[in-house]
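For this view, one protein chain was removed and the others were kept in their places.
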Amino acid sequence: MDSKLTTPIALEDATELLKRKYELVRKHTEAICKPLAIEDYVVQPVADVSPPKWHLGHSTWFFENFVLQPYFKNYQVFDPHYNFVFNSYYESVGARVIRTDRGNLSRPSVADIYRYREYVDHHMSLLFDSGTITSKLLPLLELGLNHEQQHQELLYTDIKYILSHNPLFPAYTEAKIFEDRAYQTAQMLHFPEGVYEIGFQGEGFCFDNELGRHKVFLHDFQIAETPVTNAEYLEFIEAGGYNDFLFWHSEGWDWVKQQKAYAPLYWHWIDGRWMNYTLAGLTTIAMDEAVCHINFYEASAYAAWKEMRLPTEAEWEIAAPHLDWGQRWEWTESAYLPYPGFKKAAGAIGEYNGKFMVNQMVLRGSSVATPIGHARQTYRNFFHPKHQWQFSGLRLAK
Amino acid sequence: MDSKLTTPIALEDATELLKRKYELVRKHTEAICKPLAIEDYVVQPVADVSPPKWHLGHSTWFFENFVLQPYFKNYQVFDPHYNFVFNSYYESVGARVIRTDRGNLSRPSVADIYRYREYVDHHMSLLFDSGTITSKLLPLLELGLNHEQQHQELLYTDIKYILSHNPLFPAYTEAKIFEDRAYQTAQMLHFPEGVYEIGFQGEGFCFDNELGRHKVFLHDFQIAETPVTNAEYLEFIEAGGYNDFLFWHSEGWDWVKQQKAYAPLYWHWIDGRWMNYTLAGLTTIAMDEAVCHINFYEASAYAAWKEMRLPTEAEWEIAAPHLDWGQRWEWTESAYLPYPGFKKAAGAIGEYNGKFMVNQMVLRGSSVATPIGHARQTYRNFFHPKHQWQFSGLRLAK
Amino acid sequence: MDSKLTTPIALEDATELLKRKYELVRKHTEAICKPLAIEDYVVQPVADVSPPKWHLGHSTWFFENFVLQPYFKNYQVFDPHYNFVFNSYYESVGARVIRTDRGNLSRPSVADIYRYREYVDHHMSLLFDSGTITSKLLPLLELGLNHEQQHQELLYTDIKYILSHNPLFPAYTEAKIFEDRAYQTAQMLHFPEGVYEIGFQGEGFCFDNELGRHKVFLHDFQIAETPVTNAEYLEFIEAGGYNDFLFWHSEGWDWVKQQKAYAPLYWHWIDGRWMNYTLAGLTTIAMDEAVCHINFYEASAYAAWKEMRLPTEAEWEIAAPHLDWGQRWEWTESAYLPYPGFKKAAGAIGEYNGKFMVNQMVLRGSSVATPIGHARQTYRNFFHPKHQWQFSGLRLAK
Partner (left out) sequence: MDSKLTTPIALEDATELLKRKYELVRKHTEAICKPLAIEDYVVQPVADVSPPKWHLGHSTWFFENFVLQPYFKNYQVFDPHYNFVFNSYYESVGARVIRTDRGNLSRPSVADIYRYREYVDHHMSLLFDSGTITSKLLPLLELGLNHEQQHQELLYTDIKYILSHNPLFPAYTEAKIFEDRAYQTAQMLHFPEGVYEIGFQGEGFCFDNELGRHKVFLHDFQIAETPVTNAEYLEFIEAGGYNDFLFWHSEGWDWVKQQKAYAPLYWHWIDGRWMNYTLAGLTTIAMDEAVCHINFYEASAYAAWKEMRLPTEAEWEIAAPHLDWGQRWEWTESAYLPYPGFKKAAGAIGEYNGKFMVNQMVLRGSSVATPIGHARQTYRNFFHPKHQWQFSGLRLAK
């Protein structure tokens, strides 16, 4: 984690702004959970999906552990066992519940966790008002809020997974919560070869993995203005794309065979037609929307079938001002690796990003489920190539 | 399943009695769940432990599926998906949720399931009052209630497992719910060799696996009047019993090494002393109570260390009138096999017991968690030799 | 292990006889391996099947470890590492190569192992001629030879498995090596109820698990004079026996589904007809021979389909003088448990049988692959219910 909050505004104003942002972000997390039954907060169908109550506790633990404990004088932890339960992967901060066990814990209860949130929010409020916040602390607070926003999107993806893996196919809400755009076949945009610059620069928050800004040489390339649609992806399915290994990575083909994969994650072939599980329940497929819930193997196989490829993350970032993006996290052909000059922060916070820089692929953009204001053109999201449960799609390049 | 309810009392009286029993049994199931938080109903830490809400639904499904659907005219099922969710292992009755998935289902919610129970109870009440119950139906109703009583004990064992596998060690209730007796070193009782009879006979309910009564030849044997105590078992631990393979079955020794087993299931060595997780939370060990939560391998190794053995189930049954039993399910040296002349019932009910007659060991008696009136001297309980989570102990023989 | 060699003949004559038997048995083991290529000695396709070279080494290690080391003065072990490589499961005698790793060891080479056999045979010969053999030692030598005979049968079963699991289906030998009898539909023999005696008695060798002779009460029963044939088993297959769970144990049904089982182990449905892999290669099925290579689940399901059952081991032993047996190891309905009064021998030899007395079923009789003179009516063979790779079949009872 790092940041560039070299604010020209006064410290007290910056603190005040952040306090307000803190309140909004924290409330939004709880708003996402509003439609859930208590039972929905608890289960963990697969290791990568966490129970909603864990997200609520973990994002709170972040503030308790990294902010209140070191910076709030004489702070009493809410419950000393919670570090064990809500630590996700910070090896520096003691034992943690292994990920696959999260769904086995009925306690702390949901009510306990909301009390925990209230307790921490109350102390955060006191801290914000205490006059003890220094400019050095602001970036850490920003990080905590961005961290919580990441978990807001994970709440959507994990809730969707949990409800979808229930034979009753319950809806999360009947309300329309995301704005999905309609697309036609994409125009290809041309960019000439040359030395470009990528990476974060300027004021405002960014993650450590976006730093520092640096030069890259790009050969001339073309990139689609808009993402691949459901209609286009369906052509791939109907052309037998899931049955021909020539389009797939070797690992991808193993995945297809093992999972008996034949379509994006939430597509179901029921009574002779394609249905799509959405947060509003089972529906028909909106053909002109961007394809969603595909993994890197699928994105890459589709591109191979189109005799094109995925863009690299540098190409994506250079082209971004000209692209229609923000509907789907877009798989790129770039592995998640350190930028030249990447530096880990000191201490446990330094574990935030660097230690994942192996065997993951970069996704760029943001999705309908990403909190407003969270993403930017230099943002580097990353997941293992096999994962489908994010709001992930693709854009073609050549 | 089978039964011997050749009641001399009038059908209407028998029906009335059973209706009353139905109400009591069903209420007791819910009373067991009273102290639970909603979240406790949902989780499944290991495959053999079912979520409490599943027990509530499954025992209800039994009445809906086997009683109401065939015998209540124009009965409308509460929800057609529930057969899929709450069928446990009746292959005859359609697809079922595989056992390890039970903990991934947040829906139906706990409230849904209580509504389901109410709906089924209401229709059962109508059925009882309808005048259509025949003497042929009574055994099936008895079976349903005995089935539910089995799940009452499983509720206790599964709730205990769920709460114990939480780093917070929450108590189920502070109240004392079981009556544990205190024991001294056991007296050995002698029985002469001869032809004896075992198996169920007479009136009242029994399971199919207790039939028919038959002769066995027993050589003379000795059997302890009382079960092995915690104090006695602790001697085995302190003598290095878990470190010497000579006392163990080959499979048992593999289990010890793989699980790094060193004590009964809920014993913890904390800060230099033995603690015991109970439904009232972590406590010290009551040394004069019967040892509990050991598996067959442990029971057998303890007996080998004492240079004795476990009784066979026939020895146990013959000696039972002279024994102090009822505190722990007692592992025997008998595998769970059909009695001579065992017959499966026709249809799905025939799956009740016979299909488990391989690779399981018989336990005799009953435990503090067994519903009053459920057990009898001819009762044959059975579990895989590795299981510790039942209220299981042992009694020595030679 | 135990024995009843209370020989009335002189010690030197007994020793002389045993020396001769030693030579014959040891030579026969090597004769079994004669047709093998070096490569065939090495592989281990599944954990339960050992490489032939391991059998050659292990049976030799038995004599080196239990006879030569304690009883041959100043004996030098052939190679101190061999204890580690060739110990099978004697926990008392140091570390051992875990079973699944046997197929990963290219050394010691086959030639090394034959040198090892020669070295041990030479020292055994010297021991036999030394005049130091006492009557106390004779039972141990008998045990070593019976142990080696058990591995002779395992050599056949394991070689068959190894060659059968090769896409080239190589033959072990073109020669006819086993005498298979032809059968018609079996006659049922009747036995009246009463107290009978089973277990070994008299002179000659037996394993510890056959002792001591004891009384059992049997209800009247019927048992087939001859085993079930391939033709009869084929009817079960054609009647859909592998598709109807009602005939199967719960575990057995899981096995069917997981293995996609549809026939005995070495049957293949090729180009519209049933073929059978035998030690002479792929052949058509001899319909009037006893069905072979089925596991307990299959044997039991077949019997259920015939509305009969498997005999208990006591029934089998009482009926044996009147039965045509010796073609197949016959699954019984008896779990492998200690006889009343069973005692383990002291020391590592005591691990021979007792520690396997859980989760296995008894097989009675012997098979075409059993060395002549090895089996007897009281012999108790045992395997896990899932195993098909022995020469195992069944006989009906009711």
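Going by the order they are written in, the chains are A, B and C; count residues from 1 in each one.
Quick note on the criterion: a residue touches a chain if its C-beta (ideal position, glycine included) is under 8 Å from a C-beta of that chain, and two chains touch if they have at least 3 such contacts.
Predicted, not measured: the structure shown is a model, and the values here were computed from it.
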item	value
Which displayed chains the unshown chain touches	A, C
Options A:Pro51, A:Gly144, A:Gly252 or A:Gly393, residue touching the unrepresented chain	A:Gly252
Contact partner of the left-out chain, one of C:Asn74, C:Ser106 or C:Gln184	C:Ser106
Touch residues of subunit C, complete complex, unshown partner	37-45, 53, 81, 84-85, 97, 101, 103-110, 162-163, 165-168, 170
Sites on subunit A contacted by the missing partner chain, in the whole complex	89, 91-92, 193, 195, 214-217, 219, 221, 245-246, 248-253, 296-297, 300, 309, 333-335, 337-338, 340-341, 350-351, 355-359, 361, 385
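Everything that follows uses one rule, which is that only the chains that are shown with their structure count from here on.
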item	value
Interface composition of copies subunit A and subunit B: same or different, split at half	same
Intercentroid distance (Cα basis), subunit C paired with subunit A, Å	59
Averaged-CA centre spacing for the pair subunit C and subunit B, given as whole angstrom	37
Cα-centroid distance, subunit A relative to subunit B, in whole angstrom	46
